[in-house]
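A protein chain is absent from this complex, but the other protein chains hold their places.
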Amino acid sequence: MSVVETKTAGKARSLPLLRAIFRRPSGALAASWLILVVLGAIFAPLLTPYAYDIQSLKEAFQPPSASHLLGTDEFGRDLLTRMLYGARTSLSVSSISILISVAAGLTLGAAAGYFGGLFDRAVTTVADLTWSFPEILIALILVAIIGPGIAGTMAAIAVAYLAQFARLARAQIMTLKGETFIEAARSLGAGHSHILFRHLIPNALAPVLVSAMLATGDAIILEATLGFFGLGAQPPTPSWGAMMSSGSALLFKAPWIIIFPGLAVAITVVAINLFGDALIAALDIRDRVRKDA
Amino acid sequence: MTALLTLDHVSVEIGRSQLLDDVSLSLDRGEILGLVGESGSGKSLTALTIAGLLPLIGGRISAGTLRFDGTDMASLGAEGMRKLRGGRIGFVMQNPMTALDPVQRIGEQIDVVSRLHLGLSAPAARARTLDLLRQLRIAEAEAVAEAYPHQLSGGMKQRIVIAMALAGEPDLIIADEPTTALDVTVQAQIIQILTGLVRERGLALLLITHDMGVVAQACDRVAVLYAGRMAEERPVGALFDAPSHPYTRALIGCIPREGMEPGGLKGIPGAVPSASNFPEACRFHPRCALAIEPCRTERPALAPLSGGGQVACHRAEGRPR
Partner (left out) sequence: MSDPLLTVKGLTKRFTTGGGWFAAPRSMTAVRSVDLTIERGEVVGVVGESGCGKSTLARLIMRLIEPTEGEVLLDGTELTKLDRKALRAMRRRMAMVFQDPYSSLDPRFTIAEAIGEPFRIQSRPVTAADVAAMLEAVSLPASMAERYPHQLSGGQRQRVGIARALALRPDFLVLDEPTASLDVSIQAQIVELLVSLRDRFGLTYLFISHDLGLVRYFCDRIVVMYLGAVVEVLPDARAKARHPYTQALMDSSFAPDPALRRAIAPLTGEIPSPFHLPSGCAFAARCSRAQETCRHDVPVLQEEGGHAVACFNPL
């Protein structure tokens, strides 16, 4: 087979994966949109002549035009500029909080699945309990405790999805634990950390990462929802949710203020889901290739 | 005289690969034909072909004819084949753990066969089921009929599977590795039951196995398959006394015999090729110690052997070592 990979070629391993994702039209479209949004967020200062926070009331409520492509808001700020900066908030808050959530969930779930016993019971019980509440409720409670703002939002999102990753990681580890290669490693004298970090977690990682990808989409909605309630990023920091919130009062006067951030959220979430699907398919294809050979 | 089952130059394709190539077999009532070879040799595919189940795995017969009791099986159609399967042709599959429905009682699973294929009423079918269980020396047949599969041991389940195969009054039983999943003492029971059925009832039995010990113990004739082709087909005594094909000889040389010293096993170098890269000419030549130039360039034809049987090998017959 052509997939004779070497240890040093770590980067080369991900290339066929990306190619497989782009081979699907939906995957290619989704990936392109996500790259566009990320680049837009990173290079926002270079892409727009306006500042996101300087008010100019005489330019308020301008509909989309050549000088303001997506119009202006109630304070006369350029909507496209605010959406580019808002992408920074939405994307970084959601991805960082999911990253925290995955790291913590993977650690807890892997430890619970591997060591079992009382610790496992404690983790599963707490996970089951949080599982039975809607994410938004958990997030609202946490923000109420920590206080509104970016830190509170990140903590809320991270905790809201923690149970999902802990359960998934635990199930993966429980299955893998019974494989003979784990017993073989033990027979060679391997300790817990070797078995966990060299065998179990690397083999459990792929499905957890795919589910993290999909959860990032949900996290963007959750972040926007918290922003909509005024519990997320505080003014003047733009976020898609907060922009929609201020636009909701002006729905009939200046509909573009709510429509464009809303579209951005919707398209980005759909793109993340499509990308996740393509990722699953790509990983499956790789698995199949491995088994055939 | 026509045999009960004949395969006449049968080839089978799945997709673009030809997985059975020119296989000819015949099997008569009261006879046990062993079908042996390593995994990947086409043994189980032969069973599926006879059962008419090739469409299930996307395969088709690309050449040759199968006859059962004088009838061309291709002329039967799907409905005719369905009647034959489980009726006049019974099947015993490898894994008794999965061959039974876990949520249905044993008795019901056997009853349904004779109701379907013999048109018996429910009470008559149950009476027949209990009778079959007793013939297979199952004590407390009534209790077993009321049990669920998980309550029975592996050997008991395989006897139930045999009872199901017998329920449709078959003339032919195809047993695909019927004892591979079982312990040796249970294997002995099952082989005894199967051979007894052939001797007492005049059934024909196609016994697919990789175990040369089982072949030596049970079969009358043996067909050796390699990479989808017939290597050799002989009466069992001749096959073990003077194997004609180097592959047969190698297979027998892989089994330890009484009094053999460590270091005496030969093994066969390499592994069975996959269908996508079958070698040219004789498919065994890359693993064969006796291969000569024609083996690499020319496909050996299946030729009759003196004393019965046939072999496909350039180095066969009258060439010792």
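When the chains are written out, they are named A and B in that same order, and each has its own residue count from 1.
One rule holds in what follows: contacts are C-beta pairs under 8 Å (C-beta built on N, C-alpha and C of every residue); 3 or more make two chains touch, one makes a residue touch a chain.
Note that the coordinates shown come from a computational prediction; the quantities given were computed from them, not determined experimentally.
Visitor: Determine which one of A:185, A:210, A:250 or A:280 touches the chain that has been left out.
Guide: Spelled out, the listed residue whose C-beta touches the missing chain is A:185.
Visitor: If the hidden chain were put back, which of B:75, B:185, B:277 or B:306 would touch it?
Guide: Of these options, the touching residue for the absent chain is B:185.
Visitor: For the chain that's not shown, point to the residue among B:33, B:251 or B:295 touching it.
Guide: From the options B:33, B:251 or B:295, the contact with the absent chain belongs to B:251.
Visitor: For chain A, which residues touch the unseen chain?
Guide: 1, 3-7, 179-181, 183-191, 194, 199, 202-203, 290-291, 293
Visitor: Which positions on chain B touch the chain that was left off?
Guide: Contact residues on chain B toward the absent chain are 38-39, 153, 155-156, 183-185, 187-189, 191-192, 210-217, 236-237, 240, 250-260, 262-269, 271-272.
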